[in-house]
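To start, the structure itself, in structure tokens.
Note that one protein chain is taken out, while the other chains of the complex remain in position.
When the chains are written out, they are named A and B in that same order, and each has its own residue count from 1.
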Amino acid sequence: MDWWFFLEVFVGGLLSGVMYSLVALGFVLIFKASGVFNFAQGAMVLFAALTFVRLLEMGIPMLAAVGITMVIMVILAIAIERIVLRPLVNQDLIILFMATIGLNYFIEGMAQLVWDSKVHVLDLGIDEYDAFEIGEAFINKFDVYAALIAGGLVLVLSLFFRYTVIGRALRAVADDHQAALSVGIPLRTIWIYVWSTAGLVALVAGAVWGSKLGVQFAISSVALKAIPVLIIGGFTSIPGAILGGLIVGCGEKLAEVYLGGFVGGAIENWFPYMLALLVLMIRPEGIFGEKIIERV
Amino acid sequence: MFRFLSSITSFFVFFVVSIAIAGEHFVPITSYRTGPYGVSGAPAANGYVDYLKMINARDGGVAGVKLAWEECETAYKPDRFVECYERLKNKGEAGATVFQPLGTGLTYSVIDRLAADKIPLITMGYGRTDASDGSVFPWVFPLMANYWSISTAKIKFIGEQEGGMDNLKGLKIANVYHDSAYGKETLPVLLKQAEKYGFELKGFPVAHPGLDQKATWLNVRRYKPDYVILRGWGVMNQTSIKEAARQRIPANKLVGVIWSCSELDTVPAGKAAIGYNCSSLINPGSDYKVFDDILKYVYDAGEGTGEREEVGNQQNYKMGVLMGIMTVESINKATEKYGNKPMSGEQVRWGIENLDLNEARLKEMGIEGFIPAFKVSCSDHEGSAPVKFQTWNGKAFEPASDWISTDQSIVRPLIEASAAGYAKEKGITPGCNG
Partner (left out) sequence: MFYREAGQFKTSYKKDQAILPIFQDKIAMVGMLLFCFVVIPMFATDYWLTSILVPFLALSLAALGLNVLTGYAGQISLGTAAFMAVGAFAAFNLQVRVPEIPFLVAFLWGGLCAAGVGILFGLPSLRIKGFYLAVATLAAQFFIEWLFTHFDWFTNYSTSGVITAPPMTLLGMAIDNPLSKYFLVLSIVVICAFLIRNLIRSEIGRSWMAVRDMDIAAEAIGINLMKTKLLAFGVSSFLCGLSGALWAYVVLGTVEPQAFDIARSFEILFMVVIGGLGSVSGAFLGAGFMILLPILLNNLGALITGGTISTETIAHIEYMVFGALIIFFLIVEPNGLARLWQTGKEKLRLWPFPY
């Protein structure tokens, strides 16, 4: 058994998985605070990435571009809260989900209308082809940096939720909207905060994925990969998103390399979903998720 | 209520628009500027439209009759293509001249309607490969080279790189392909060639859309191939080129198909693509009179469809121009027999079947060297044109080979067998009626 190869597949899978978690993080944030599964997260990643790369192309320095993109994402968050969320406040789960699907189409169309649908190369200054060589295994440097960025973001967000006032308010809102309102927590402002943070996460995810793949329409399909990550990690847990991502990334790669040959290959599309299904049957709330309590 | 309103509106639209384009050859342009492949489809559509505009401006149309066209967005979906086809097929005084779907799935969805509607289809370098046998498929023309022919050219190219076809023996060739009907199509002909020349072939499918190919390429690296054939489409291509670089597979060992051969694939891959070879139906470079004419007659007059920088410099754009060239030449040939009036689909079909683009004609059109000379006939709807290979130097494509002819001795029997099977299934009597 070629151990170096196994190591490479394993580590490569973990690093891939971290990239998926970056996208899943945005979902978790929004679900945690408003109970909505935001299908439009993929479109937000695309929009943030397109805005960022176009600003860079116009010659604006990187930090300023980040700032401007963040402002635009906050404006988007406010608009979404006002136009989509507020009117649908008490509706069923499926209605809200459908609304975010509609939002997904809208943002995708808008992103391409405003910025255009060509492929844009995003250069973050990190060499994509350099790799650490450990024995016979190549561990790609870019993936490692992406993993560090994602890990850093998770750490910051976890700390934010645990130790700041806003973080506590967010957790309260996630627990029970009515109770939070009765204690005086401004629901609407909290939602704007959450969607903006999700926007920031979308920007980081977009920058990382865009740098890897080139910023283009296909990026929004990464959101589909994030769903099994969420199922496995739990919809409401930030560390769960990372763990779920690692499991999905790793499992997917290992399966493709070692099992794929027996069934004809290209199983990466459905394997994570089957994995998620397995987890669902055993532990429906995911590994770190909160237990689902249903009142009859 | 909604449906009622929309039907009224559509009725008026058809009425108004159909009046506007009498007295011209009507060219339907079924493009895809959006959707997952929009980045490839948009420049092609620009090229097509620009060429038509140029012919109108420079030559006053074809045989004295102007060209008219209408674009219809298909988003690369067969059902939308069918809708576009049905909507546009009767437009214009004589009906639509010819359709070029630029997509294999799209081609399949209308093949069965062509005979009844009497409209030909040009599918250059894609589509239904066995339609090269015109006796079974009188209305479909996979011009210049089809998937299988190009595959034989690729193996010849690899042979050239190795110093002779005999040196192919014992080589290991990996075929990384898009996991779809398109991707799998060349496996049989590759296996046949592997048998003939003695090389080993292994297939590595990439799950659609191919954003994350790490596992596939790890497998490829484990196989330690001497060459890797890349048969991708859309976003898969650039990811493949990048992953190959990450796995330390040199770019010059990658040989891509014509649909993995554009700036859209190499530019996002950055320096990983330098030295990447791929096949093309056209010569690289932009130094052709046809592009100068487009700039002069279309862009200088402010009528350019896309961006000026694209003209002659972008592979998909150039392919679009090629599509325009094929359409216009076919209409031109048809007018030789049927006279100087708007051509119908049936007449243009004759035109395509009798296309004879020899060196003299190419020179006349200002495209000598851009494409090779080739001739179409009833039994040979392809024309068996040779294929060029180009390599990416970081900024542009340069020629990597001369025009390599395709190996029809392998391809033709396969095509005839497949076409005969289709004829039997559908109850068609093959025959060349001319």
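Everything below uses one rule, namely that a contact is a pair of C-beta atoms (placed from the backbone, for glycine too) under 8 Å apart; a residue touches a chain by one contact, two chains touch by 3 or more.
Please read these numbers as outputs of a predicted model, since none were measured by experiment.
S.K.: From the listed residues A:Leu7, A:Met70, A:Ile101 or A:Ile126, report the one that touches the chain absent from this view.
M.R.: Selected residue, touching the omitted chain: A:Ile101.
S.K.: May I ask which residue of B:Ser40, B:Asn56 or B:Ser109 touches the chain that does not appear here?
M.R.: Of all options in B:Ser40, B:Asn56 or B:Ser109, contact with the hidden chain holds for B:Ser109.
S.K.: Go through subunit B and note every residue touching the omitted chain.
M.R.: Against the left-out chain, subunit B lists 2-3, 6-7, 9-10, 12-13, 16-17, 31, 33-35, 38, 42, 45, 70-73, 75, 78-80, 82-83, 86-87, 104-105, 108-109, 111-113, 128-129, 179-182, 184-185, 188, 205, 207-208, 305, 418, 425-426.
S.K.: For subunit A, which residues touch the unseen chain?
M.R.: These residues of subunit A touch the chain that is not shown: 37, 83-84, 87-88, 91-95, 97-99, 101-110, 112-113, 117, 224, 227-228, 231, 263-264, 266-267, 269-270, 273-274, 276-277, 280-281, 284, 294, 296.
Criterion: only the chains that are shown with their structure count from here on.
S.K.: Can you name the residues of subunit A that touch subunit B in the complex?
M.R.: Going by the criterion above, the answer is residues 2, 5, 8-9, 12-13, 16, 112, 117-119, 121, 128-129, 131, 138, 140, 212-214, 216-219, 221-222, 225, 252-253, 256-257, 260-261, 264-269.
S.K.: Under the definition above, what is the set of subunit B residues touching subunit A in their complex?
M.R.: Contacts found on subunit B: 33-36, 38-39, 42, 179, 203-209, 211-212, 214-216, 218-219, 222, 234-235, 238-239, 242, 245-248, 264, 267-268, 270-272.
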